[in-house]
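As you look at this complex, bear in mind that one protein chain is not there, while each of the others sits in place.
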Amino acid sequence: MALSGVEIFKLLPKTNCKKCGFPTCLAFAMALAQGKTELAKCPDVSEESKRVLGEASAPPIRTFFLGTSEKAVKLGGETVLFRHDKKFFNPCVYAVNVKDTLSNDELNEKIEEVLTSEIDRVGQKLRVDAISIEFASGNSSQYESAVKLISQKAPDTAIILNCKDPSAAEVAVRTIADKKPLLYCANEGNTGAMTNIAKTHKIPLGVYAKGLSELSVLTEKIKGMGVEDLVIDSGAEKAKDMLELNTQIRRSALKKNFKPLGYPIINFVLREDPIFETCVAGIAAAKYASIIVLSSIEKWKNLALFTLRQNIYTDPQVPMQVEQKIYKIGEPTVNSPLLITTNFSLTYFMVSGEVENSKVPAYLAVMDCEGLSVLTAWAAGKFTAGKIVQFIKDSGVENQISHRELIIPGQVAILSGAIEDKLEGWKITVGPREANGIPTFLKSRPA
Amino acid sequence: MSYVIPKETYSGNVLSLEFGKAPKSVKIGGENTLPFLSFEGSIPNKPVIAYEIQDITPDDWPDTVKAQYAFCSDNPVKWAQHCQNKLKAQAISLRLIGTHPDRGDRSAGDVAKIVKDVLSAVDVPLIILGSNHIEKDASVLVAAAEAASGYNCIIGKAQEGNYKTVVAAALAHKHKLIAMSELDINLAKQLNILITQMGFDKERLLTDPMCSALGYGLEYTYSVMERIRLAAIMQNDVTMQPPIVGDVGMYVWKVKETFASESDVSQWGSIEERGVAWEAVTAIAMLIAGTNLLIMRHPKAVETVRKTIEELV
Partner (left out) sequence: MIIIGEKISIIAKKVREAMLSRAPEPIQELAESQRRAGAHFIDVNIGPAEDKGDDLMRWMVESIQEKVQAPLCLDTTNPVALEAGLKAHNNQWGRALINSTSNEPERFVMLELAAKYNAQVIGLTLGKGGIPADAEERCEIAAEIMARAAEYGVPLEDIYLDPLVLQIATSQDHAAKVIDAVKMFQEINDPPMKTVVGLSNISNGCPKAIRPILNKYYFILLMNVGLTAAIADPREMAEAMQERQLVEDVMAGKEIDDVKKMMEIKKTLDVIMNKTLYAHSYLEM
């Protein structure tokens, strides 16, 4: 049974030494309770406490990194089944599968695709994080040379050695062991040999079995042999099985604290039709995959999948924010109205949507209020007359429009006098309280 | 430690609802488990996709989707027949966008004729939507409901500002009804309560918690839908048990990703597939969160989502 933060706190040394990286023992205890850190980070914990805390303090889903570069990605570590319960922490990895039977030119092309996959979206840099190299040739030296080529040309991209043949795997691992590739995979037939390779080279290991009972037996066996950084594959082929088994794995780990399935999940979603594959990958991204292996990475597909991942992994407690700037809606002219609101994304979507509905071209000044909605931002002192005036002055909007009228949200009507006092030569108009009043409001103004 | 399937026991279920006329009527809902998790419950009906058509030429749709209907979209009857006969639509959703005061302000009388024409040209079930203009929809949907009397359509959307009129019309002409609120689960529940308090059966209701496009608030819709489903089956909250509608197309085909040209944003790849993927992935996320009825636009997106649904059941 998991212990609460306070229960854990009572077992800690209470020295607030900060060696664990947290400001106080209490903060460390709370983080431990949530599976965000490990007990080993505390140098002074007593043996007695260690014993009591033991398994209870280990995160329910094992957490480790894939890759070694600064672009390495964290896997696992999730604590909830539904994102609204708290949040999903470590975004899934998208990997592309490449066969070693490709010619060097074809391989180079694939590598180039991966290297140029980076897209900047709402301030985050998103990319294809890993390449899965499939042993399809049956020839271990061919495999080795493909692995070598990819690791040289894409030194920062994590590698998944998609190879069930221990001898070919051994050769490939040896050439890139320092990159900590994921070895995929150990299965019923090759467990001993694959586990030995992973153990010798200290690399994570994929584990495959058809069905979760079989998978649990296998992970326990491998753990017993000394390899714990595991990634699990339930063998699901149909989307339905993938969804059901991923759900069962996550539930077992979180609700039953069932350790044999407390590992990140890998799903191969390979499909002929790239749009279909995008859909299946989307299911995996929403429901619990840590690594999703694709057969192709077209730019449009990456954009859709990166965006979905970003949406799903957004912290529901941290309001999603849009960039502070003056947005143009429709094709505004120097005479078009200027409205202001805060940068809470939902507020922005509603307000900009309603301005759009009004068909009146307008400027919408969106001010950074740390993602708070209008009234909350005002109460927190972030959407105040002084700050609004500063923002309007700094924004350069005065060069975009010829009039000097600012429409403020009805909920902060109270600010109109103060803004007018500070923003010389401007007229402040109080707009509607709710976004859905905007179309009527804008349309009823003299053109 | 041996593995035991971690099954949940649920106390409630999603209500099932049938619309349209036999033999082409369509049934949705009825499951007593989370979306597609049949290992712990039954899912009697698959999610259904309705093709969206409009009463006026869809000038504001991006070219890539507009082109799919270039030969028929000037006439809702032709458009509906194309969807039924060529695209094998399971249902059609007629959006009376031309009634919007800014889009032609078509009268309620015109609406009646269009609705009748479409109904007599196709036999798949029809969803009739207003233009999302609260005041205008009140009169438009009343006329539409009357014109469609006897066809067991779904009409919508009843919102906080007009539900009394719209509910009365659906009640009088025995249609099913979509209740829509704006991304707020508590307001969704409240509206369903108000509507049932008017004597409208919850068995005839659908909930639309408002869709949002991938990248533009999708996570809000996703979580509101998941929470509605959980309330329905785990808490047995009867007000949250009507099937869920995802009006995907209209939210997707206005975001930049569906129309920005390849020369403007080369890093985004092919505009054609990008738009289709945008609609398909948005729809998939809605399905996983609990949507029973999708309203979509692009044939390729519909086809792919259908194929995915087949793999999910």
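Order of writing sets the chain letters: A and B. Residues in each chain are counted from 1.
The criterion applied here is as follows: a residue touches a chain if its C-beta (ideal position, glycine included) is under 8 Å from a C-beta of that chain, and two chains touch if they have at least 3 such contacts.
If you're wondering where the values come from, they're calculated on a predicted model, not measured in any experiment.
Engineer: Please identify which residue in B:S16, B:T165, B:Q190 or B:S270 touches the non-displayed chain.
Structural biologist: B:Q190
Engineer: Would you indicate which residue among A:T24, A:T101 or A:N190 is in contact with the undisplayed chain?
Structural biologist: Final answer for the missing-chain contact: A:T24.
Engineer: Just one of A:Q34, A:N257 or A:S296 touches the chain that is missing; which is it?
Structural biologist: Touching the chain that is not displayed is residue A:Q34.
Engineer: For a quick check of understanding: of B:L17, B:A138 or B:M240, which residue touches the chain that isn't displayed?
Structural biologist: Final answer for the missing-chain contact: B:M240.
Engineer: Would you write out the residues of chain A that touch the absent chain, in ascending order?
Structural biologist: Answer for chain A: residues 4-6, 9, 16, 23-24, 26-27, 30-31, 33-34, 86-87, 315, 317-319, 370-371, 378-381, 384-386, 414, 418, 421 touch the chain left out.
Engineer: Could you please point out the chain B residues that touch the chain left off the display?
Structural biologist: Touch with the absent chain occurs at residues 184-187, 189-190, 193-194, 197, 227, 231, 235, 237, 239-240.
By definition in this document, only the chains that are shown with their structure count from here on.
Engineer: Compute the distance, rounded to whole Å, between the mean C-alpha positions of chain A and chain B.
Structural biologist: The mean C-alpha positions of chain A and chain B differ by 29 Å.
Engineer: For a test of understanding, state which residues of chain A touch chain B in their complex under the given definition.
Structural biologist: Residues of chain A touching chain B: 82-84, 119, 121, 212-213, 215-216, 220, 238-240, 243-244, 247-248, 251-252, 255-256, 258-261, 273-276, 278-280, 282-283, 286-287, 298-305, 307-308, 310-312, 314, 316, 320, 345-346, 349-350, 357, 359, 436.
Engineer: For the complex, which residues does chain B have touching chain A?
Structural biologist: 1-6, 34, 36-39, 102, 134, 182-183, 212, 214-220, 222-223, 226-227, 230, 257, 267-271, 273-274, 276-278, 280-281, 284-285, 288-289, 300-301, 304-305, 307-308, 311-313
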